[in-house]
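And then subunit A:
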Amino acid sequence: MASVIAIVFLITLIALFGIFLVWGTAKLGPKIKQSSLKKSSYECGIEVQQSGHTKVPVKFYLTAILFILFDIEIIFMYPWAISFGDAITNGYGAQVLAAMGVFILVFIIGLLWEMKSKALEWE
Partner candidate 1 sequence: MGSDIVEISINAAKALAIFLMMVQIVPMLVWVERRGSAFIQNRFGPNRIGPLGLMQLIADAVKFLFKEEFLPDKKRRLLFLAAPIIALIPGAVAFGAIPLSVPIHVEIFEFLGQSWGPYRFAFQSVELGIGIVFVLGISSLAAYSILLAGWSSSNKYSLFGALRASAQMISYELALGLSLVGILLIYNSFDFAEIIAQQQGSLAFQFLGKDIVWSFLPNWGIFYQPLGFVLFFVAVFAEANRLPFDLPEAESELVAGYHTEYGGFKMNMFYIGEYGHMLVSSALLVTFYFGGYNIPFVTPDQVLAGVESFLGLSSTGSSVATAFLLHGVFLVKVLIFLWVFIWVRWTLPRFRYDQLMDLGWKTMLPWALANTILTAIIVFIFRTQWV
Partner candidate 2 sequence: MNDSFLFAVLLLAPIFGFLFNGLRFKNKNYKLAGAVASVAIGVSFICSVVLVIKLVAMPEASRAIHVHFYNWIEVAGFNANAAFVVDQISAIMILVITGVGLLIHIFSIGYMSHDDRPSKYFAYLNLFIFNMLLLVLGDNLLIMFVGWEGVGLCSYLLIGFWFTDQEKAAAGMKAFIVNRIGDAGFLLGIFFLYVQFSTIEFSSLNTLATDLAASGPLGWSHPLVLACICLFVGACGKSAQIPLYVWLPDAMAGPTPVSALIHAATMVTAGVYMIVRLSFVYMAAPQVMTIIAVVGGLTAFFAATIGMTQWDIKKILAYSTVSQLGYMFLGVGVGAFMPAMFHLMTHAFFKALMFLGSGSVIHAMGEEQDIRKMGALKKAMPITSATFTLGWLAIIGVPGFSGFFSKDEILWFTYASTQGSKWLWVVGVLGAGMTAFYMTRLMCLVFWGKSRVPEGTHPHESPASMTFPLIVLGVLSVVGGWIGIPHVISAILPGHPPNILGHWLEPALATANLITTSAVVEWSLMGISVSVVAISGYFAYTAYIVKTDIPEKCVKAFPRLHGLVLNKYLIDELYFGRIINPLIDISKGLWVYVDVNFVDKLTYIASDFVKSIGRLFGSLQNGNLQQYAMYIAIGVVVMLSFILMG
């Protein structure tokens, strides 16, 4: 319970600091006249061509999906890593290793497939 209070205290502290800074710059900075030019996005001075609906490459969301899946497989390894030492001392190190071997094998298959299928080929 103590750690929760500490975390919450820390986060609120940082958030307040951030808000203070942003508030500060807003207050201290010169009053701004919102003109259309200022509001437009900065394109190195070149005239802004708002090209309507931008063609957003789908590739990014695929990376995110693969990231989720492999991240979970990594997280499945954490408890194994932690308890591997104790497992060995208690004698069933071999079985645990074998089980984990199978899991890692599946992980490798996923990885190989993903590489071969050129899912993450960046143009």
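As a selection rule, all candidates are chains of the complex that A comes from, given by their letters.
Annotations
Convention: a residue touches a chain if its C-beta (ideal position, glycine included) is under 8 Å from a C-beta of that chain, and two chains touch if they have at least 3 such contacts; residues count from 1.
In this text, all values refer to a predicted model and were calculated from it rather than measured experimentally.
Within this complex, subunit A is touched by candidate 1 out of 1 or 2. Across the interface of their complex, candidate 1 is touched by residues 2-3, 5-7, 9-11, 13-15, 17-19, 21-22, 24-26, 28-30, 32, 34, 38-39, 41-44, 50-51, 54, 56-57, 60, 63-64, 67, 70-71, 74-75, 77-78, 81-86, 88-89, 93-94, 97, 100, 104, 107-108, 111, 114-115, 120-123 of subunit A.
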